[in-house]
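Down below is the structure, laid out as structure tokens.
Excluded from the complex is one protein chain; the other protein chains are retained at their positions.
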């Protein structure tokens, strides 16, 4: 049993970590923090935990937290994580940071898209946490930068193509649609029920902060610099991201042939499911799970491929992938505590 | 490991049984049937099972099914279950029937509300499957009539009051609201997305077939004949039943005192959670779980009690309670395979 | 053409007044105020008005506002309205107040449920604005207290029974379900999309502030003091209130007979629709309209009547009824500007 702490546990990502960690067989939750809910029982903030736990929010300083835990999840906003991370690392603790603060390897890129970085010296210690791509590096690390939700869906959807040089990397368009939980639990007009229900919109077109994160990873996969078009949209659902990805093919091929390449690439990956020809993913099939479902169509008329990638933004896009990374960091079987069935309907 | 079969597995109740049984540690799913999906893989009908199972629908006659299974779940419409049940019982198999066919102990009541019964001779063998009330009888039985979703929410909400003779049993009003999955997966105009979304209505007022089932059980609890007002409504959600129950109090009491009585009544019941004063259940706190959440308010102005009871209609209201009953029938720990966390948001 | 002002126009009620008044043939919108959106075009706050108006929010003091308008709608929170109302009345303007500040005729009741009242001297000048009950008084008044949304649905549903002394007034139970827009547009955790979607709950059981408003009006109709049980619930829809109302009948009668009494009572009321036997209202049938749809069932088993009353909380429950009152105050045909068709699906 390892002792786990969650820093910033009162948001949707925090509660999702709790949902999964409470049932994790090798974990004891030692501390959860929330400045604004200090002293309150978890069940007061998330009534669904009634009867399942008697955890209470504290407002520990990093020093106290480090004394209580072997591993700390940082479920904090960007620019806040970077203040806490060095303290935990310095105390010899393992960290999984769910913010954007340590995902970009180039400090200039970070500062261009997010603002000043206060801990650049530890940036190179962080491993980008997509286990399907960086399993070995994660397993030998102490510090994981857990990927963004949009990037997870897009990178997993494009990796087999870029690695195999099957698409023109200048032609990539990523049209993504996300559920509202991705916007967090802070009250704001734009995420009120009445604003979102029966609505649908694009936002931050051409300038969403997940763009450089995707480009960094897609470039590494391609072996050359990749620039993408990325358009996020707000779906009137609570959970789920579906990315529809377009790219021009560099050679003649077929849906079936590419599906075989995907299946080979993700062979034995327990959290990746490749659909057969003629079937495409729906976010409802991954709700509550750590799975990424991938389907694709080769369009002979336009010589383009269309890839559809579906994840649950709170699980594979955040808390679930974080626990998958924790399992690697701690030497547990990678799927421990992550064998949830999808909730449908 | 026992061998389990599901008869009529292509509806929402069937898929929910599968969601839970696939992860049940003492169960092997030996057969699933669906006349219309015969020969199709389960994943074609419910894509969420991709990568989790390779079960295929068959169209076994009861005789074949009995040869394959130790216990059979009947997820069939009423009047169809009554044809299959005698064959399985005769073959020495255990049955959990999720239809209404064996819930009413009085054949006349059944025939008044549902129509002709073709197997009245086995009616008395069936035990009404609310474990919190009939645990002993269920454990020694072979044949469980799994309760209706509305009755489960109402009976659990009223049992402590009736047992303790705290309310005027002529004053009971049950105002229930159910998610759409309760109406099943057969295509019909009334359950289309566009008909339900942004809508809300009452239906079958004063004549819903769950009325006699509630009255039977509430009368047994009260020790005298109870007649209720019951109004079901259709909520624009997929899962969940919330029943708001009104009754006149027969003596002066308080919210706190009654909450204590509820806590005592359901002491050590793992699937029942009693809320503290000032907090009331939301169906979102039980989504995907086998729990029943209960809260209540004593209204001094009117001398009435208002009880709020929340369940997931597909779990505690159907498949989950069925598995709870299976665990009892088979001598497993009652909560085996049922420790799901609620999915929120 | 009269000149109209809306005080507090940036909430859902304010925008609904605008939606209806922009198309009203005898109205010119002279001013709209919003402290926080001062100077912004209306279209920036409500993009749906793009191309339909070039109104801009101002932050007028009441004195300025009175100089610009013949009639003022107060779409303000309670306790704020009471500060503005005397100034407009003193300036000889007509007022329609959509807050609760002038609905209760007894100052003690107001102060018990809401807190200190700063303008009790003008309380008796306000007319309670349900035109179907107080048409004459409204038409000769300058000052309308526009009813609450829940009370509108309940009072219209019960008036024919109480006037005709057909129910035991101690037996009234009002179980209401409201869409989220009733909670306003101020950001708060409880009305975020993720909190409400796929959820349903009761709130403020036995202590909602609309209770005394209902009791005041129901008592006037009954000719004796009425005490009710009232339970509001939060529906995962944007618009609509459905009230399911229970009462014990004082004499033998039938659904058909009572429907006839309702039809007589509301004869020639253009905004009231009485359903025929066997059909009950759905909030989706009144979405966007000023109609109240009423259906009922006599339950012979329990000697109770169940009335179902459906309105759009933002229209008949707020802005639409306010304009109906304005039409009366100004001598326009009562339905002017209110002939909207329901939006379905």
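Going by the order they are written in, the chains are A, B and C; count residues from 1 in each one.
In this text, contacts are C-beta pairs under 8 Å (C-beta built on N, C-alpha and C of every residue); 3 or more make two chains touch, one makes a residue touch a chain.
Note that the structure is predicted; figures quoted are calculated from it, not measured.
Only one of the listed residues, B:107, B:192 or B:333, touches the absent chain: B:192.
For the chain left out of this panel, the touching residue among C:291, C:309 or C:327 is C:291. In the complete complex, the residue from A:59, A:198 or A:335 that touches the missing chain is A:198.
Not every partner is drawn; the one left out touches chain C at residues 12, 15, 19-20, 22-23, 46-52, 181, 197-198, 238-239, 270, 273, 275, 279, 281-282, 284-288, 291, 293, 339, 341-345.
Although one chain is not drawn, its touching partners on chain B can still be listed: residues 12, 180-181, 185, 187-189, 191-198, 236-238.
Taking the complete complex into account, residues 173, 175, 177, 194-195, 197-203, 205-206, 227-229, 231, 233, 235-240, 242, 244, 246, 280-284, 287, 297, 299, 301-302, 304, 306, 308, 345 of chain A touch the chain not shown.
Simple rule for what comes next: only the chains that are shown with their structure count from here on.
In summary, the pair chain A and chain C forms a contact in which both copies contribute largely the same residue numbers, shared numbers making up over half of all those used. With centres defined as mean CA coordinates, chain B is found 36 Å away from chain A.
Centroid to centroid, with C-alpha atoms defining each point, chain B and chain C lie 39 Å apart.
Computed centre separation for the pair chain A/chain C is 45 angstrom, with centres defined by C-alpha atoms.
Across the assembly, chain B contributes residues 197-198, 238-239, 281-282, 284, 287, 345 that each touch 2 or more other chains.
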